[in-house]
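Attaching a single structure in structure tokens format; questions to follow.
For this view, one protein chain was removed and the others were kept in their places.
Moving on, here comes subunit A:
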């Protein structure tokens, strides 16, 4: 807002005197300008000078833009060394993995091909009673063994470093 206001003020004072506050592109209200002053001399030179300024400013903007633009198709970017390429690939895949691991995304691997004839497998005699008993007794033994695990306190887990 402040900027707009100051340029308006300049216009009120008089646009013809070209100083550092003079806008490069003449404001739209300037059509009445030629009839304002002594006709030929200065009025021809001033618009020309302004035009040149605008042109140079335009060129400057284009140059600045060209510097700022990253040309992805430029051949320069393809000249990355092999090692650097590898480094970047590892870096990107690491970041990707980090991003993926953050999500609660359950990765479920596909099932293998499995058996060829499911009806044969399912029609076969069920698992024998002795096998069932074996599994049951082993799992019972393992459960009781797991319950038996005890921690025997022998010494402090935290010891003084360097203490004798």
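What we mean here is this: a residue touches a chain if its C-beta (ideal position, glycine included) is under 8 Å from a C-beta of that chain, and two chains touch if they have at least 3 such contacts; residues count from 1.
Here, contacts and distances are computed from a predicted model.
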**Item:** Per UniProt, the name of the complex member that is left out, chosen from "Late endosomal/lysosomal adaptor and MAPK and MTOR activator 4", "Trafficking protein particle complex subunit", "DET1- and DDB1-associated protein 1 domain-containing protein" or "Exosome complex component RRP45"
**Value:** "Late endosomal/lysosomal adaptor and MAPK and MTOR activator 4"
**Request:** Using the definition of touch stated at the top, determine which of A:19, A:82, A:101 or A:130 touches the missing chain.
**Result:** A:130
**Asked** Out of A:122, A:146 or A:159, which touches the unshown chain?
**Response** A:122
**Request:** Can you list, in ascending order, the subunit A residues touching the missing chain?
**Result:** 108, 110-119, 121-130, 132-133
